[in-house]
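Everything below concerns the one structure shown next.
All protein chains but one are shown in place.
After this line comes subunit A, so read on.
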């Protein structure tokens, strides 16, 4: 009685018994299936663990085929900004989506600080020129001075928000008069802040207690106390007190 094992054995030992037509060898199927799956994900890419789960191909074979596809330059590895430790693969003909790459402000999986600082500088220049301006006015001004810029209103809004957070500009409602003459009264607009408002040195922050990690443990006559405090000694520059 010939069983499955014996038929395989026969095909190995007897080359004439090998079929000439029908399904390709199993290894090629796996490679094509993986490549097809990766291509189907277009610019979103796919994580290696997801490839294994969806194709039901053992992990070692998946890894081997991915390596082969990378070598053949049919796929590439990209960084998913949301899950940096994952290996995500994409067909070479696609560019990673904003969701994966992080958008305009990211490059190679990291924040592109140069680009961000450049856009911040341009926004500030527009605000200084106009004295007070809405986001729309700033955007149009930037477009006018450099028609090649490709940023959206939303992105300029993000930059303006970061300038407000850093106190380089303030978000304020227009009065329609004085510096705000070009902005209708009541509309939200932006203007540069006074230099002196940015460098405020707080009272609590300017003494050792304000930044001390042990403040809550400190008592006048305790083990940690102002009387023997090392931070005070350093601050006053008086080790012998």
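Simple rule for what comes next: a residue touches a chain if its C-beta (ideal position, glycine included) is under 8 Å from a C-beta of that chain, and two chains touch if they have at least 3 such contacts; residues count from 1.
Simple rule for what comes next: contacts and distances are computed from a predicted model.
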Just go with whichever of "AP complex subunit sigma", "Aldehyde dehydrogenase domain-containing protein", "DNA-directed RNA polymerase III subunit RPC3" or "Myc-type, basic helix-loop-helix (BHLH) domain-containing protein" UniProt uses as the name of the absent chain. "DNA-directed RNA polymerase III subunit RPC3"
Write down which of A:42, A:70, A:149 or A:218 is the residue touching the left-out chain. A:218
Can you work out which residue in A:53, A:67 or A:82 touches the chain that's missing from view? A:82
List the subunit A residues touching the unshown chain? 81-84, 105, 110-111, 116, 158, 161-162, 164-167, 170, 173, 175, 177-178, 193-194, 196-197, 200-207, 209-211, 215, 218, 220, 225-227, 229, 232, 236, 238, 240-241
